[in-house]
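Complex shown without one protein chain; remaining protein chains in place.
For reference, chains read A and B in written order, and residue numbers begin at 1 within each chain.
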Amino acid sequence: MRKNIDLIIQYIKLNLQTELTYRSNLIFTFISAMTYVFVFVLSLKFVFNYVPQIGGYNYDQLYVILMLSQLWWYANVLVARKNFQYIAKAINNGTLDYHLLKPYSFRILTPFLKFDFRHLMPIIITVFLLFIKLDFSSIGILQWLGAILFFMNGVLVAYSITSIFTSFSFWVGRNNSIFDISLEMPDLVRIPIEFFPFIVKGFFIFFVPVIIMVNPTFQILYNNMDYILLAEALIISLVLFFISEFTWKYGLKNYTSAN
Amino acid sequence: MKKIISVKNLTKNFKVYHKKQGLIGSLSAFFKRKYETVKAVQKINFEMNKGEIVGFIGPNGAGKTTTLKMLSGLLHPDDGEVSVLGFIPFKRKKDFLSQISLVMGQKSQLWWDLPAIESFNLNRMVYNLSKEDYKTSLASLVEMLDAKDIIHRQVRKLSLGQRMKCELIASLIHNPKILFLDEPTIGLDVVIQKKLRKFIKEYNEKYNATIILTSHYIGDLEELCKRVVVINDGILGYDGDFGSLIKKYAKLKTIKLVFLKEVKKENLQKYGKIIDFEPLKASLEVNREKVGEVASGILNEFSVDDLNISEMPIEEVVRRIFENGNNE
Partner (left out) sequence: MYMLKYLELIKVSFLNRIDYRQELIMSFFVGIIIFAGQAVFWKAVFAENKIVNGFSFKQILVYYLFARIISEIIDSKLGFKISDIINDGKISNYMLKPVKIKTWLIFEEIGRLSIDVVIKTSIYVCLFLIFFGSIGVGLANVMLFILILLMSLIISLNLYFLVGCTAFITDNATGINYSLRRGILFLAGGLIPISFFPDFFQKIINVLPFKYMFDFPINVLTGKLGNMEIISGIGVQFIWVLVLWLMTELTLGFAIKHNQSVGI
């Protein structure tokens, strides 16, 4: 355990050192990331010029869930996206070999392989933007804990899904589909659960689980919990996690270690 | 004595999908794919003792690298048994991985944007080395490879040869008992090749490490391996003494000549078997032991513009081995 923590710290350090060799990137990434937020907020604002509320939600509430979805996305990029893009490439060109030859637990190290410092600043700014519209007086300590727990749960779901799809690289060659798809997910993740008609709700909870990413967190912050949804979020997260472990292990058996 | 490496009936197949050329081919493949099985390694058997250096030779696609990858645990064999240091490699136990190393010529484990020393330090932590062991090992390797000036430079700024040196340091920092070297000298110039071979020999003598080296250059093996294993199309064709292999199957070398003045074919015939002849160019086949003598004889007698001595290509050696059906 101690060794794993040391290695994680070392990886984070090395990634930071690598990042510092390219100074201009931090600024550009910051501008890039903020463009997404900016564009989302403007779109929302423009629509609200024509309607006073949407589906029972006012602007502030939809703004909050929008910020939560952005935070979810950045967290996803930080621990999942960059790392699994690297791993998918490594599976295809065989550079995964070196990781497989080392006496450490690759799965535990995975979230830190390519720790993306560039997105730390956007995360901080987005948290700040989120806090502007939150009513702190109405959020108790338990709610904060619950919100953070379910937020992490949402990130874990995205992590597991990315891992499962990356494992497919063991069988099929070029497999960038998950990284392209996930890019579009923030558009869906920010939609409150009440907007989904009954027919498609199940699909978006169990099949393309966008509803469980930030809706639980949002509900807890506004003290409006749907306990069934919370339970579903935890169970799906657990199931996906085990599936991701299984697909990885099974995929490794199929690894052909390209030259 | 228990064998440090033991392989029985080791087999590995790959599924490759077969596609016809052109638009029709692609469209039909879109709907239905034909797979064919490539038999990369077929029922090979061999054993090694501690401290041995064995060379694996064979043409491209022979199965050398696949065998090495099964020995290091990267690939799952489809059949057969393999034991290295008493472990089953593909179970990838940490104790096993801590004692082996696989160096691949074209793949790098070094962090591209940072000095090599950072990657060494990372490996120190990966392999749980104490600071003293790390310092000793690093100093020893740096000295053997003459790498003092390059380890603090960014990896992307190093030449291919320099990078190879750093790769070796990174791979050996933990003093592995077993070293797998996959085409380590490929793409390197002659000077560096010689240096690396010298290093590998020294390393083996100093640490009594067991080494398997794959290559398709006979030159790589001449300096290092007393014993060679020849593989082609996944089948083991020869396992034995290198000297005997050369004597039996690679007796001949080729001398290619370019002359300044035209020569007569009869004057050249006494030196060896003529394969190609033009008044200003010729190729001769000569016995290995006689090459030096023949070369100096030709240089003395004729006006030579260029003289090139080359080994019999590995494909030819392998062909001869398999023709003879020699399966020691």
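Everything that follows uses one rule, which is that a residue touches a chain if its C-beta (ideal position, glycine included) is under 8 Å from a C-beta of that chain, and two chains touch if they have at least 3 such contacts.
Because the structure is a prediction, the values reported are computed rather than measured.
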Hidden-chain contact residue, picked from the options A:5, A:42, A:108 or A:235: A:42
Chain not shown: contacting residue from A:16, A:145 or A:181: A:181
Identified contact with the non-displayed chain, of A:12, A:31, A:132 or A:148: A:31
Contact with the hidden chain (one of A:16, A:148 or A:200): A:200
Interface with the unshown chain - residue positions in subunit A: 22, 24-25, 28-29, 31-33, 35-36, 39, 42-43, 46-47, 49-51, 53-55, 57, 118, 172-178, 180-181, 183-184, 187-188, 191, 194-197, 200, 208, 210
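Quick note on the criterion: only the chains that are shown with their structure count from here on.
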Euclidean distance of C-alpha centroids - subunit A vs subunit B, Å: 44
Subunit A residues within the subunit B interface of the complex: 3, 6-7, 10-11, 14, 17-18, 21-22, 94-95, 97-98, 100-104, 253-257, 259
Residues of subunit B touching subunit A in the complex: 14, 65, 69, 72-76, 92, 94-98, 100-102, 104, 106-109, 111, 113-114, 118, 121-122, 125-128, 154
